[in-house]
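Worksheet: one structure, shown below.
Missing here: one protein chain of the complex. Every other protein chain is in place.
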Amino acid sequence: MSLVTGIVQLVTINIMSKLVYLVPLFPLIGFLINGLFRKSLSKSLTGIIGCGTILASFIVSLTIFSDTRKAGFDTVIVKLFDFINVDKLQIPFSFQVDQLSILFLLIITGVGFLIHLYSTSYMHDEENEHYARYFSYLNLFVFSMLILVLGANYVIMFIGWEGVGLCSYLLIGYWFKNTQYDDAAKKAFIMNRIGDLGFLIAVFWMINQFGSVNFAEVFAKAPGTSVGILTGITLLLFVGATGKSAQIPLYTWLPDAMAGPTPVSALIHAATMVTAGIYMIARSNVMYTLSPISQTVVAIIGLATAFFAATIALKQNDIKKVLAYSTVSQLGYMFLGLGVGAYTGAVFHVMTHAFFKALLFLGAGSVIHALHEQDIRKMGALKKFMPITHITFLLACLAIAGIPPFSGFFSKDEILAAAYARNPIYFVVGVITALMTAFYMFRLYATTFLGNFRGTREQEHHLHESPSAITIPLIILAILAVIAGFVGIPQVFAKDAHILHNFLSPIFEKSESLKQTPELSNSMELTLMAISVAVALIGTIYAWRKFSNNPELDEPQGLAKILSNKWYVDELYEAMILRPINAFGKFLNDVFEKSIVDGIVNGVGRTIQYGSRQLRLLQSGQVGGYVLMMVLGIVILFVIQIILKK
Amino acid sequence: MGTTQILFWFLSVLAILSAIMVVVSKNPVHSVLWLIIVFFAISGHYILLNAQFLAIVNLIVYAGAIMVLFLFVIMLMNLNADAEPQKNKWLKIAGVIAGGALLLVFVAALKNADLKNQIAEVNSGDIGLIHNLGIALFNDYVIPFEISSVLFLSAMVGAVVIGKKD
Partner (left out) sequence: MPINYYIFLAVALFCIGVAGVLTRRNAIIIFMCVELMLNAVNLLLVAFSKMHHLALAKVDPNAGINGQIFVFFIMVVAAAEVSVGLAIIVMMYRNTHSIDVNFLNRLKH
């Protein structure tokens, strides 16, 4: 009997994995239906289709996940069709099912489904057509993101990469009648594109170097390639990641992207799209391990971004902007983790960050929905009006601050420990950033939920908890934010209890074998942990006490002013980059376009007109003139004959 | 130089000078008279070539009938020298140059012709005699001869129709 079941199990072991194409297929169908029939669908039907497709994808992902948990699971590649087939270059449209992609699949579809559910209530005030448009774009985004993580080669990943950039543009500019929102959407797309150029050049280089872009082949050939070439490729890929994941210098689009609806900010700019860069580097871990220079660059930029964004978040007064800078900062942490070789730590942080950041954004959305206000200086004392939102928000803040036993503690600590092992300075800066993180998050929490209500009488009158479609996702995410950390219990606490590490080990084992991550002694690790926890607690308590009755209402001065103006980076970009480009464009228009190009085109026209005017004089109607022409013609013919005869 | 040659040159010069005077004269009546002299010169050439019939026919038909017709029409219209407006100076120059170019081109074309040294028979030769011409005309070319009478008929009809006042 056990033999039969064993055989059945073996036969079916990879059936669901082969059906992985269903996962992106459902959101694609949802996009098409909601998009094409948006004028005729009712809101409830739109919501059902939009959420249902993601739920279906989530269920399929779960079954595939159960496949991967079985012993003896190996990477499954499902080829759909030949995409590009040129001479020696084969780029099939294939999906790769392995531990890394399935983890991301679960995060995307799971958190995605909760956010879709949330949106059915949040966007309820929109008209039918726009409501359906929203859900179609959201489904399209999930589809693109799934393509990105499922791709078995860099080109398919790039298709998804571009797709999420496009959907980001569409969704940020969702309320397209506001030109400021349109500008924010354009900014996001253009900055993404700048990064994409780096990605593309890296892909071209890979084709030139390896003759293929399939992950399996590239990673097999990488150890034999020169370090210089690998460094070049990985740095270019990282440029793409800075654009997509909002690192220095291509991060300024993310705070502006808060112009989109809050669920969009939660899904795209917290949980999924911005983690595409992390995924890409995690996927390419072999190449990065082989290029220490790139790793250092990644680590330093990640750390700098984390620190820099945290300083800006200290003085922001828009609830979503604080969260946006917080996202940039946390992404910096993830890149720091990748840069020091803690690949599992970075992916772990992606997972926990998805939970608590999405929760934070959705909670903020709940507050915005209730108050129609985003400035925290005009909020306060929401604790008694919106209890569920309050509790979930508090749990998320605790998680992000890194307070044990919430999830953020485990993931952040893993990164910090690995950072210390590489270079103690990384750890110091990281801890300072953690202090700032705790501080600004609890500043946000205290100013919004504690103290006295600083809004208008009208708002107070209408203030109530949000409907269940909003609060249920909040509760689910809160539970996840609390317990998710326990899949990554470090060595110091329990031997071999790091479930996530064991799960992802096939992905990262080659990197491990090429370069051993330095081990820390248990005592060292515990000390580091204690330091970070202490720092987080200090920041939390200080902010709590400072801001619960004393919100910062005055205009900032001095350094605070610089911080609240985001270090004037946008203005710097405008002066250094935008203005010269605009001036150049204006120059080209005035000189080149108007004088030269137009001159040539108009000149041709004028010449033809002149010529035809002159030619018209031939037709004088005078017979004498015609006879003259005849005689001249005969003369010419004779001359030609004479010459030819000679 | 024999008589023939002198005659030839004299007649040629006369013909060319008269032709130029035809073109250049302001008074149309003068042009007609100069043209008649041209015809006489050409008839002289015909006689030199012993084409007797043609010489006489040239004089009778051309100088006698056609030129008289021209004179009739000119007199009918009372044309005087100053009645004719002058053509544009440039066009006149262009015309003269075109004619000159044509001359040059013909000369150049025929300069290298094979028949450089062939001789045209003068003073002798039977084919110009009316007897031989008549036999050839009525034996070999009788059909064109008859059809030319049809041609004359149509020309007369045409002239009458066009000239009718209605």
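The chains carry the letters A and B, assigned in the order they are written, with residues numbered from 1 in each.
Heads up, the rule we're going with is that a contact is a pair of C-beta atoms (placed from the backbone, for glycine too) under 8 Å apart; a residue touches a chain by one contact, two chains touch by 3 or more.
Because the structure is predicted, anything quoted here is derived from the model rather than measured.
Participant: Since one chain isn't shown, list which residues of chain B touch it in the complete complex.
Facilitator: Touch set of chain B with respect to the missing chain: 4-5, 8, 12, 15-16, 19-20, 22-23, 28, 31-32, 35, 38-39, 42, 45-46, 49-51, 53-54, 57-58, 61-62, 65-66, 69-70, 73-74, 76-77, 79, 84-87, 91-92, 94-96, 98-100, 102-103, 106-107, 110, 115-122, 125-128, 132-133, 136-137, 141, 144, 148, 151-152, 154-156, 158-160, 162-163, 165.
Participant: Spell out the interface residues on chain A facing the chain that's missing from view.
Facilitator: 619-624, 626-628, 631
The definition used in the following text is that only the chains that are shown with their structure count from here on.
Participant: For chain B, which residues count as touching chain A in their complex?
Facilitator: 87, 91, 94-95, 98-99, 101-102, 105-106, 108-109
Participant: Quick check: in the complex, which residue numbers of chain A touch chain B?
Facilitator: Residues in contact with chain B: 624-625, 628, 631-632, 634-635, 638-639, 641-642.
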